[in-house]
Each structure stands twice: as structure tokens, then as C-alpha cells.
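Here's the structure we're looking at; comments come further down.
What you see is the complex with one protein chain gone and the rest in place.
Chains: A, B and C, in written order; residue numbering restarts at 1 for each.
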Amino acid sequence: MGIKVGIIGATGYAGVELVRLLLNHPQAELAAVGSVSFEGKPISEIYPNLAGIFEAVLTSDEQVIEKSEVIFASLPHGLSEKYAASCAEQGKVFIDLGADFRLWAEEDYKQWYGLEYHDLTLHQNAVYALPELYREQIKGKTILGNPGCYPTSIGLGLYPALKSGLLDTKSIIIDAKSGVTGAGRGLSQTTHYPDCNEAFSPYKIADHRHTPEIEQTLGDIAGERVTVTFVPHLLPVNRGIVSTIYGTLKKDITLDEVFDLYKSTYKEEQFVRICPKGTAANLKNVRLSNYCDISLHLDERTNRLIVVSAIDNMGKGAAGQAIQNMNIVCGLSENTGLNSVPPCF
Amino acid sequence: MGIKVGIIGATGYAGVELVRLLLNHPQAELAAVGSVSFEGKPISEIYPNLAGIFEAVLTSDEQVIEKSEVIFASLPHGLSEKYAASCAEQGKVFIDLGADFRLWAEEDYKQWYGLEYHDLTLHQNAVYALPELYREQIKGKTILGNPGCYPTSIGLGLYPALKSGLLDTKSIIIDAKSGVTGAGRGLSQTTHYPDCNEAFSPYKIADHRHTPEIEQTLGDIAGERVTVTFVPHLLPVNRGIVSTIYGTLKKDITLDEVFDLYKSTYKEEQFVRICPKGTAANLKNVRLSNYCDISLHLDERTNRLIVVSAIDNMGKGAAGQAIQNMNIVCGLSENTGLNSVPPCF
Amino acid sequence: MGIKVGIIGATGYAGVELVRLLLNHPQAELAAVGSVSFEGKPISEIYPNLAGIFEAVLTSDEQVIEKSEVIFASLPHGLSEKYAASCAEQGKVFIDLGADFRLWAEEDYKQWYGLEYHDLTLHQNAVYALPELYREQIKGKTILGNPGCYPTSIGLGLYPALKSGLLDTKSIIIDAKSGVTGAGRGLSQTTHYPDCNEAFSPYKIADHRHTPEIEQTLGDIAGERVTVTFVPHLLPVNRGIVSTIYGTLKKDITLDEVFDLYKSTYKEEQFVRICPKGTAANLKNVRLSNYCDISLHLDERTNRLIVVSAIDNMGKGAAGQAIQNMNIVCGLSENTGLNSVPPCF
Partner (left out) sequence: MGIKVGIIGATGYAGVELVRLLLNHPQAELAAVGSVSFEGKPISEIYPNLAGIFEAVLTSDEQVIEKSEVIFASLPHGLSEKYAASCAEQGKVFIDLGADFRLWAEEDYKQWYGLEYHDLTLHQNAVYALPELYREQIKGKTILGNPGCYPTSIGLGLYPALKSGLLDTKSIIIDAKSGVTGAGRGLSQTTHYPDCNEAFSPYKIADHRHTPEIEQTLGDIAGERVTVTFVPHLLPVNRGIVSTIYGTLKKDITLDEVFDLYKSTYKEEQFVRICPKGTAANLKNVRLSNYCDISLHLDERTNRLIVVSAIDNMGKGAAGQAIQNMNIVCGLSENTGLNSVPPCF
């Protein structure tokens, strides 16, 4: 028997992507799926792709916790603390795909989400679970804040450069583009097909809630406060994020040396791929996978490094990374259940 | 060590989908990938989604046969016979994803493809490998004609109805719609993005080469000659086929009875799913899988049965089914390597 | 000064397409635009494409009627009768883009829409305004039922064949595909981008409300009751309908003769184009226009005529045709304001 896992918020997009991946996870047993909106219905009624494969009836969140050893939660912010507390009491692992356990500083949470932390101990015991950066800290933890999609692509994209002090930390501009699943399953005019098909626009310009999370990670890498300009755009595709990141070089460095730096930094990381010189990262190549593809470019005319980082917002940006984290805390090989090959098309 | 498998024509769309699926197949070892156009290059240079996962150098077709026990070929028609002969001589299994071993009657091949069979024995030893209909005949064979995408969706969609004599066999009209990968990797004006995005049109109206293959299967089921009207359309999506099939009922039957018939016919078939009453098959639910979803509808006003059959043209319509066939001839469980859950989006 | 025109329901998709076309109409003056949901706001706030061009404040429906000589209404069924009555009293022209004045037989309306006609005189005075078929009847009328999108494409597609008695009227099957704007501006799970992008499925199979309207027109052409099988599908494009229509030939006829018949029937019709032999109608070529493109095909093997009819569901299928009708009743040249060339892409 595998590890009993459960999902709170299983009918949201990240939730149902967790379902898909966990059903293929050789060491996990999907014990319960919860939904407030659809409790009592089989999940395959909401998602017919699961027909004949997984037809579990959606239960209450409480039942999910009761039946599971590892609980994934994919909820709007402000709702996870109580479940984390409940899991902590019962000695269960709680992996939060929402925003409630990502920010170390409560004032950031207050400023950007308008809410407070109610139980500081929970947050002190939690870990910001970006494995490539914080693997050792994740081990042994039972409350995990799974990183946001944009912050994952950006943290991985800048880690080698910032750690090496290559960049002027005041110069960083991130122009990011996300597929529509990033906006979730909830209906909105913005995500109505005729409104976003054959359309393209930025949103929440320099005002997106992922900003403090991005700066927390970059600041921690750089060892100094980092303030960035971050502009996300809505891309008319279902899945995938491309972050195009600009930073001014503080040091003389050749493109080959940048490649060496990135390759050596990530040489042990299965899920980070450095694209061959002369090619650009494309979200197409990482769809339905846990990969982060990074391409590296120099603008010698302006002395800027350009890093392009592509992930699947639902994979490495959400459900895939959450499973990677589960594997770490459960002592499994980190890629267990995450080896499916991304499709070409 | 697993079964050594190789792919001739590995850089075509069906070929590279085979690569993806075989890399996840627990009993197969992908021993060689062949390409005339890209021989000598690593396949991951052509398909960067494979970077870090599978970087084998593309070889000649001859080397593929030499290194493999089971050979998949995905080639333009007219090219497979010599490879089939070579495999037959060496006692290897040859699974042809092209058209050369699908038609029992050479005159059909001549009429629709303009070519002849050069070695009749090969064709007599071959089997038309649609597992749900011809499973027993497939076992023990070493030359397999893997069905076309449209014929698969249609054969499965009509099998229960035709076998039961429900339909007037002269009344069958098939209006099919395929994603653009069905047209292959080769460039054409029709598949140039600005030409097929925000576009929709039929093509090869009542003149598509899959027609004799469709009629061969339907005729075999019905036990009489069946002539159909078949009109395919190009759909602006990457993957998937929906066949909407119309037939006049010869017998009084209720929709519930039709459901019973289809469910009982396919009750042992993992890869055929009958959609719940009141819902319609959607290619979305079978993408990246080996499923065929079938929905059933009666037009009582005109006494017609309407069957909607959805597959992934690259999955059950090509590479997935080819692996299902490999599993059968190799004595493996039929779903080995084919259990990945189709994504919701 | 031009004709004062107004739109009730101006923020729906057909409504705002009327705005676009009427702003380019040389003889019309857009006097008022009404909206229940957005009354008091400038329409350019809802539709920023109109910024700087047309920033009229949305008013009540009553004000639209008061300020206009010709009133277009694009409303859910059941709401138009009272506005028609009001216009009739005041001697104004009322062009209804909804379903309330399309069906001659009240029992059809009852059966398919579940409502009754409250004022039979209004309906007796109304005309089903498909210009190519009913031009003479439209002239002089002041209550116009503008045809539905599917019925327009189908009526025009079958008119020459049915009028000539070419087809077995019991054999007609219509497989239609519509872009997502056909589902309107209202939000639904079905039209949520990640749900309908890379998806394809039929809906309301043999149960769509346009069925009686289609049969009314075809029956009137044929001079006998016609019952059809009609299956619409949702197509992942913004605009356009393709109807693929199948009918069994009652007479011996060559494809050339079919072409002659269609060309002679439509030789005076600017908005109907017969595609060259060997090509197929594509919705791409009629987008943003009032054209209906028709391609003709014979399946000699099964003795069926296949007609492919493509329109822009928002153009000839709604707003364009409504303006064509306005031109007729106002004594203008029928193509006034409808001459913009459809874009290639």
C-alpha cells in the first residue's frame, strides 16, 4: 500500500492536475478528494476525462484530512491555516498550493493579501518549498508552502546569476506570460473564450500578488533586498508560463561563462534543463511536465543578461512541484511519479 | 531488460508520439530511432521536449531493424513492404502505422493509393490490427497493419450497432473532424498557422483514402458490403478526432437499449468508454490517451442513431494503438504503458 | 441626416456587431444604444475597441425606441413582442434578431421555446426576413424576424437543390459547426477558455431550437413537410459557421449541372458566392462579412449531394443580415454599409 494522499479543493485546476499526477504515482494512493462546491458528486462527473479511471465521490475537507497521511490543499488564500493546524495536530503532512505559507514576513502577507497570520507557530514551522533552492530545509517539515507559478519560473531562472553576484539587483525586470489555466476554473469575462482568444494583454501591472514572493526568493539568494518590476500577461494558451527576465550585468562575463555557471549550478537537478546555446525556451517543450527550461542570452549592446524561463504553470508551477515536495518529505526518490515525457504537441 | 523496440520514421508526428509513449513503457527498451531526413542528429535537437530525457542519435532504417525486436514504421504509403519483408525474414515483429497493410483487397489499395502489392504473402500474413475487433487474430501475428485514425474512431463507434443489425447499412454518413497533427509534420499552406487558425473547412470530401478502410471494417462487422459517405474536416486544434456518425435505424429501439448494447459490447474493453446519457463525447477528454469515448443519441423525429466517437488521433488513432498491438503480440497486459491519465486541459 | 437607428440589447454580441456595422453605414445614424445590464455607462467602457469612435451612454430600451426610426433588438426569446407592439403603434420598423418572430406556427414556438404568442396580429404582420428567399415579402413590412445563424447557412445552402426537387426530403442531415460567439457574451463553463480551447464536441444533438426554423424554411422551399437531423458543434474559433449538409439525390444529375443550378439561382445575389469546383467553403473567407460561401460536392458512390455552406454567424448570421433587411425595408441599395472586404486572416 502506498502513502495515503488526499486533496482539498480537488476540482480546481491545480487540484485536478494533482489527481491526474497522483493516479500515476506508484507510491501514492489517492484516498480522498474534497470539494465544497461538488461534495457528494463523483469527480468524473465534473471532469469526464477521469471517467472509468477515477470516479471517487467528492467529500468534505474534514474527511480528506481524516483519510489521508499527506494532504494537498488548493484553496483561495486565507483558508489554509486551519487545515494546516489540524494536520499538525494529527501529525500529518500538509502541502499548501495556495499563498498562505509562502511569505516569511507577515507584513508582506498583510500588505498584498490584506489578511493576518493567526497562528505564528504554524508559519514558523512551515517551509517555502522550492526544492532546487531549499531542499534541505524541506526535509523533515510537515507544513509546506508550495511556491506560486510565476515565482517558481523566476526563482529558478535567476538563481545562478544572483547567487554569483552577476546582476545589479536594482535592475531586474520580469515580463511574464501565463496560459489561461493560471486564472483558474472560475468564470470571468477575461477568460470567456471570445474575450481571450485572439487577444493579448498584461494585467495587474507591477501589482501582482506574486511580487513579494518573487522578491523574498531573489532577496534570499542575493543576500540583500531585491525589488523588481514584475508584469504578467495573459496568453491565449491553456498551459504554460514564459518569464523573460532582464538584468544588468555587474561583471564582465561571456555567454559561454554564463552557460557554464548555469549548467554547473543545476548539474544535479533533473527538472531544470538549460537550453542549447542559440535556442530559446518555449513553453511547448515543458507542457504536462515538471521541467523548467531555461535559455540564456546576452545583449552585449546594453550589457544585459536575458534569461527565459519556461514551465508548465500546472506542473512545475503547481501540482508537479507539490508532488516533488511530497516525495522529499516522504523520503522517496524526488522524481517518483513525475517521469512522464512532455508531449511534442 | 525489456523488449527492444525501434521506430522507423521517428521524427514524424506518429513516430515521435511513439517515442514519448515507449519511453514510459515499463517493458520496452527504445533501442533505435530512424530518420532519413535527420540521420546523424540527436532526436532532441528536432524535438527539444526530449532534451535530457532521450537524446539518441537518429540512425538509418536498416539499423533500426537490426537493433530491435519489434519495429514500428511510420512512413508514407508504398515504403513499408520492404521493411516488413526484412523483419519477416529475421523473425521480428513489424507494426506498420502507414496504409500499406490495412487493406485486404489489393484492388482497394490500387484504386485509392495507386500502387500495387509486390509480395502477396506478406499481406496474407498481415493482420488489420484493431484490437477491440480483431484481438484474437492479432495474437501470433508478426506483420500488423495499425489502423488509420479516422477508421479507428468510426469502427469502434459503429461496431455494436452494425453487429446487431440495428442500422440500414446504406444510410451511413460520417462527418469527421481532425486536429492539425493529422496532417503530419510536413509544411503546407493549409497547415500554416494564419491559414488554419480561426478557420474551418472540409477537405477530400467523399474522396479520402481512409474510405476503403472504413468500409472494409464496417462491411466485415455487418457481414455485407457497406458504402459510406465520409467527409473529414480540418479542426484548429493540435490533437483529436471527433466523428459524428449518422445511421437510419432498421429496428425499433429505445435509447436505453442502445446504451445497454454498447455497454455490454464494450464491458471488457478498458479503452472504450461510453459517455453518460445526456452528454456528448469531446476530444478534450481523450487527449494524450488511448481512450475512445463514444456518446449515443437518437433522433426520434427522423429515426436515426447518432454516434459521436472521440479519440486522440495520435493516441488511439496511431501510436497508442500501435503499442496496444505490441502488447498483444508480445503477450503483455494490453494496457501496459498506456495508463497515463488524460489531462483535463 | 441618415435614418435614425437604435439597438436594444446593444452589449450582447449581435448587438455590438450591429454597432460596428451601423457606424460604417453611410445612411444610418446610430441614435441610441440600450442595455439593461449597463444602462448609464458608455458602451466603450464595456467594449474598448469603440473608444474614441463611439462612446454613447447606454440607455433604457424605451429611450432607444423613442429616439429611433428603425429599432434592432437582440434579446433572449420572449422579450421582443412588447417592443414590436410599441414600434408598431408608433409606425417604426422593428427588426428582431431573437427568435420571437421567426416561426410561423405558434405550436412550433410553444414546443421549442415553451412560450406562447400574446398578440397574433403582430406575428401575422411579421415577415421571416431571409432576403434571398423572401425579398419581396420583406418590402413594406415593419416587423422583421431576422433569421437564426444556422438556419441562414442551411436555407441558403439547400434552396436551389430543394426548389428543383433534387433531393429526397427525408434524407437531409445537417452537421453544423459554430464559433464560440454563437453562444453569446454570457459566461458559462462551456465557453470558459480552458474548457473550449483545444476541445470539440457536439451539443443539443437533434434537439437545437433552430430545428423548427430550419424545417419551416426547407419545407416552404420544397412545398412539403421536411424533417431534418440537425447536429450543431462548438468550434474553437471566435466567428463563423460551417454547415455540412447531406442529401440523397432523387434525380440523375452531374456535378456540373449542380453548379449551373446554384449559379443561375444566385446569379443576382451579391452575398451568395458559389466556390469554384474542387474547392471547399471555409469560414475563414467570410469572416466579418455578409457573404455566404457555398461549395458543392457529389458523392457518386452513395448518390448524395454534399453542400458546404459557410457564413459569419455574427455577419450574415445576425447583424449583417439585419442591416441587409433594414436596407430593403428602407428602400436603400441592399448592400449599403455591407461592402467591407472580408480579411484574409
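Everything below uses one rule, namely that a contact is a pair of C-beta atoms (placed from the backbone, for glycine too) under 8 Å apart; a residue touches a chain by one contact, two chains touch by 3 or more.
Nothing here was measured: the structure is a model prediction, and the numbers come from that model.
Trainee: Which is it among A:90, A:124, A:188 or A:201 that touches the chain not included here?
Mentor: A:201
Trainee: So one chain is hidden, and I want to know which residue out of C:201, C:238, C:265 or C:327 touches that hidden chain in the complete assembly.
Mentor: The one listed residue touching the chain not shown is C:238.
Trainee: Out of A:18, A:71 or A:228, which touches the unshown chain?
Mentor: Spelled out, the listed residue whose C-beta touches the missing chain is A:228.
Trainee: In the full complex, which bits of chain B touch the chain not displayed? Write them out.
Mentor: Chain B touches the missing chain through residues 13, 179-181, 185, 187-189, 191-194, 196-198, 236-238.
Trainee: Contacts of chain C with the missing chain: which residues?
Mentor: With respect to the unshown chain, the touching residues of chain C are 13, 16-17, 19-20, 23-24, 45, 47-54, 181, 198, 238-239, 270, 273, 275-276, 279, 282, 284-286, 288-289, 291, 293, 314, 339-345.
Trainee: Can you name the residues of chain A that touch the chain not displayed here?
Mentor: 170, 173, 175, 177, 194-195, 198-203, 205-206, 227-229, 231, 233, 235-240, 242, 244, 246, 280-284, 287, 297-302, 304, 306, 308, 310, 345
To be clear about the criterion, only the chains that are shown with their structure count from here on.
Trainee: Degrees of rotation, nearest 5, to put the Cα trace of chain A on chain C?
Mentor: To bring chain A onto chain C, one rotates by 180 degrees.
Trainee: So the centre of each chain is just the mean of its C-alpha atoms; given that, what is the distance between chain A and chain B in Å?
Mentor: That gives a centre separation of 36 Å.
Trainee: How many angstrom lie between the centres of chain A and chain C, each centre taken as the mean Cα position?
Mentor: 46
Trainee: How many angstrom between the C-alpha centroids of chain C and chain B?
Mentor: About 39 Å, centre to centre.
Trainee: Any chance you could list the residues of chain A touching two or more other chains?
Mentor: Residues 13, 181, 198, 238 of chain A each touch two or more of the other chains.
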